[in-house]
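Everything on this sheet refers to the single structure shown next.
In this view, the complex is presented without one of its protein chains, the others remaining in place.
Showing subunit A:
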Amino acid sequence: MFLTLKELLHEKLKFSALGLIIFLIVFLVLFITGLASGLANDSGSAIKETNAQTFILQKGSESRLNRSELTEQDWQKFQDKYHNKAAKLSVSQMSIQQANNASKKTDIAYFIIDANSFLNPTTISGQKLKNANNNQVVVSDKLKSSGYKLGDKFKDPATKTTFEIAGFTDNKAYSHTPVIYLNQKQAQKLSPNTNFNTIALKSGISKKSGYQVISQQDLIDAIPGYSAEQGSLYLMIGFLYIISLFVLAVFFYIINLQKLSDFGTLKALGTKTSYLVKHVLSEMGILSLVSIIVASGVTYGISLYMPASMPFNLGTTILLGTGLLFLAITLISALLSLIKVVKVDPISAIGGNN
């Protein structure tokens, strides 16, 4: 530690440059990870935040809700077995217009549910959805960015049905659109069809003959655009980790290469190799820890000033996970230098040939 601190203080420029590189990469990784996580929420939070573990779809629907149609007979089979651990769900993607301004349209997703089932979400303001035959509906907080408030009315353009916002849930979204929860009576006003898309189960089952049975994550993966989005973002993140491993390894290696004769001298003077190993590791450790903390702070600060419509989500798990992963990457990148340092022969100090 003595050597480490003295060296970090003396070689400020060199180590600041290395720290800056780490900072920039961590910042970029955090930013893209936050974006990936935000987009994932924006794509599937209305599904992800339910207690449903399994979804029952029509056979051959290829995990796509809009290709699945189930009937009252199907429902009876599951209700008899699972009682209140089963719930009907229909999802339909449409657009709405403001009741008093028909030109102001917003794309949304209707979630048609039984208000007494476990799929009925809790609200952050207003009241929960009820099974009454009225026009009081619950909508996602996300709709606020289109200018909707509690008590506002909106219209279904096709049937001219008007609904009133009675409550807001937190930021629930499906395929990047806000979710509007309707009970089955309200849904009848939009379409008389009583069939539905899927049965959500609280228990995890994997098979049921005559149906397609998928997990919650499978359903989310099949949301249009979800896998492509997440796949490409995580590919970028993965590459950033690999690139930083190499860039840092090479940069740090060059820094240490310049100091090999010093390491030889230190060994000749009686410094244990283990001391020098600790020195190299703590140097890289301190440097990356500081850079990671600064990058986390900056990313977090920027996230506070992002518009609400920007899908960005930076939880403590992401911050901590990214930080730890990066610390590991920097320490691994120091390995190359360590090999050199361990191999330096103290004999190089004698004879004036260095």
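Criterion: contacts are C-beta pairs under 8 Å (C-beta built on N, C-alpha and C of every residue); 3 or more make two chains touch, one makes a residue touch a chain; residues count from 1.
Throughout what follows, contacts and distances are computed from a predicted model.
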- Query: Can you pick, from "Oxidoreductase", "Putative hemin import ATP-binding protein HrtA", "Tetratricopeptide repeat-containing protein" or "3-(3-hydroxy-phenyl)propionate hydroxylase", the UniProt name of the chain not shown?
  - Reply: "Putative hemin import ATP-binding protein HrtA"
- Query: Who touches the missing chain here, A:M94, A:L190, A:V247 or A:A268?
  - Reply: A:A268
- Residues of subunit A touching the missing chain are 2-3, 6-7, 10-11, 261-262, 265-273, 275, 346-347, 349-352, 354
